[in-house]
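Structure in structure tokens, see below.
Missing here is one protein chain; the remaining ones are kept as they sit in the complex.
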Amino acid sequence: MARAASTRRKAATTLIAWTVGLLIFFPIFWTVLTSFKPEAQAIAMPPRLWNFDWTLENYTAVQERSNYFRHFWNSVIISVGSTLIGLIIAIPAAWSMAFVPGRGTRNILMWMLSTKMLPAVGVLVPIYLLARDTGLLDSRILLVGVLTMINLPIIVWMLYTYFREIPGEILEAARMDGATLRSEILYVLTPMAVPGIASTLLLNVILAWNEAFWTLNLTAARSAPLTAFIASYSSPEGLFYAKLSAASTMAIAPILILGWFSQKQLVRGLTFGAVK
Amino acid sequence: MGRIMLENVTKRFGDVEVIPPLDLDINDGEFVVFVGPSGCGKSTLLRLIAGLEDTSGGRILIDGKDATDLAPAKRGLAMVFQSYALYPHMSVRKNIAFPMRMAGIPQDEQNRRIEAAAKALNLTAYLDRRPGQLSGGQRQRVAIGRAIVREPSAFLFDEPLSNLDAALRVGMRLEISELHNRLKTTMVYVTHDQVEAMTMADKIVVLQAGRIEQVGSPMELYKAPKNLFVAGFIGSPKMNLLTGAVAAQHGAATIGVRPEHIHVSPTGGAWKGRVGVSEHLGSDTFFYVEDTGLAETITVRAGGDLELYHGDTVWLTPDPARIHRFDDQGLRIA
Partner (left out) sequence: MSTKASRTAARLMISPAVLLLLGWMIVPLAMTLYFSFLRYNLLMPGMESWAGFENYRYFFTDPAFWPAMRNTLVLVGGVLMITTIGGILVALLLDQPFWGQNIVRLLVLAPFFVMPTVSALVWKNMFMNPVNGIFAYLARVLGLQPYDFLTQAPLASIIGIVSWQWLPFASLILLTALQSLNSEQMEAAEMDGAGPLSRFWFITLPHLARAITVVILIQTIFLLSIFAEILVTTNGGPGTASTNLTFLVYMQSLLQFDVGLGSAGGVVAIILANIVAIFLMRMIGKNLDA
């Protein structure tokens, strides 16, 4: 930094920035706070910021009423499963494109990206019918498969941009040292790319966790992940603000924390390396 | 054993022929340096020998066996890369062990070779560090260590010193030369630096645009450059190349005189001129002499104690026995 800003100016900026930050964050804060209120106080007017009786009853109630953890577990299996399968398919593909680029590489990359732009609703009907006819509707396998395909282009792209930063000479050195292709990828490339692979994994778990088109349309009670489970609270069968908040808090907390950790890679991943 | 023969080897990238048909013979135990300006194909040639690129034609023989289509690892060669290409996630020990691990050499044999290499290269204290914690020179030695333990039939070096600072470069140059004297293994070394070529090589291969301009010992190249390119490339400062009337006097299109073969006198000689820039190094002095009546500025190398400065009048006399003559094709006239 060339100059230190004056303290007064810094104080003013601090005030404004914190105000903006807290305003943007407020709905999340309010949801978490409400989840600890007794149901009656959750809808009390004026809203209670501190003068309420802290309770954990909503959390136990959510689990008892709807078998919350089943849906939580569905979310984990679907998001992590689809990401891991995506990585297994994408690592070799990204290796090819990053280290043995040919004339077609660019086109393949662009084409992969273009599949991502296929609007989901355009293929909703056939996927739905295929799922119904194969008996996979409302199964976790189906969602793992669909989300793998949805996120595969992003995984390939992210890995590609990370792999490209690894000097090809190191892989050539491994080849000279007698490493087979398998050892080259397993012992040299993968360990070197661990930070990149980890952030790819994180970002894709986040995207899959929050995916709310396929999960809503292809699942029912059995395999519904949290996105679909929470949506069931929209039916106006009474106002359960506190329970809704408890369910929401549990649904977003793990991913919010993961997201905060991966914020640096987020930009790069979501812009396909166009902004670093 | 490490005899490498290239027969009619060519390389094309698409329609571009980077290496026209080329023959070369590298004898066992020889230190051969490929030298040339950037883009002359010297690195490509090395990578062809290593097997990191396919040849577009011709054959590569290693110890008499056809290795043209052999995978890099099967050729029994070890390579030291420009960026060292150390595995950043492995300790120095594991880096050096990697090729042996790939070859399935028993653990105690691995350890023995690692210890020996570390001792020879002064790396014993660093064996458990990661490459990121080492200096440039140390990384270089690790890369060499990784090459040595394979006991290859030949070492390939791809501009290994270009990432080091000037002082370290001189030191590493000596170490590599000593290594060669000790191991007596074939070494093929690529550089764009003619000083490295002159100081290290048994045999220099001067390349330009994928073609071999001349092959010979350093002194052969220095004393009898085959053509203008080699004449200008080998030697520092560069040979003075003069055309026109002076050249015609010697029955040539161009004549060349090395700066160290011109006698400087403040009192009298063949060509009278004025000192433009003078560089006093202490041991030597370089004068760039203008207004000699010749088209070119003449570079002269003189003793360190000759005190002439900008604007002084000097007389230059070339050593007639060491004038190189070239015809209008740029080829040496014997």
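For reference, chains read A and B in written order, and residue numbers begin at 1 within each chain.
Note that in this section a contact is a pair of C-beta atoms (placed from the backbone, for glycine too) under 8 Å apart; a residue touches a chain by one contact, two chains touch by 3 or more.
A quick note: this is a predicted structure, and the numbers were derived from the prediction, not measured.
Novice: Using the document's contact rule, name the residues of chain B that touch the chain not shown here.
Specialist: Residues of chain B in contact with the hidden chain: 51-54, 71.
Novice: Touching the missing chain, which residues of chain A?
Specialist: Considering the whole complex, chain A reaches the absent chain at 1-2, 4-5, 10, 13-14, 16-18, 20-22, 24-25, 27-28, 30-31, 34, 43, 45-47, 89-90, 92-93, 95-97, 99-102, 106, 108-110, 112-130, 149, 152-153, 156, 168, 181, 206, 209-210, 212-213, 216-217, 226-228, 230-231, 233-234, 239, 241, 244-245, 248, 251-252, 255-256, 258-260, 263, 266-267, 270-276.
Simple rule for what comes next: only the chains that are shown with their structure count from here on.
Novice: How many angstrom lie between the centres of chain A and chain B, each centre taken as the mean Cα position?
Specialist: That pair's centroid distance is 54 Å.
Novice: Over in the complex, which chain A residues touch chain B? Could you list them?
Specialist: Listed in rising order, the residues are 167, 169-170, 172-180, 183, 187-188, 191-192, 194.
Novice: Okay, in this complex, where on chain B does chain A touch?
Specialist: 50, 52, 71-73, 77-79, 81-83, 85-90, 98-99, 102-103, 146, 150
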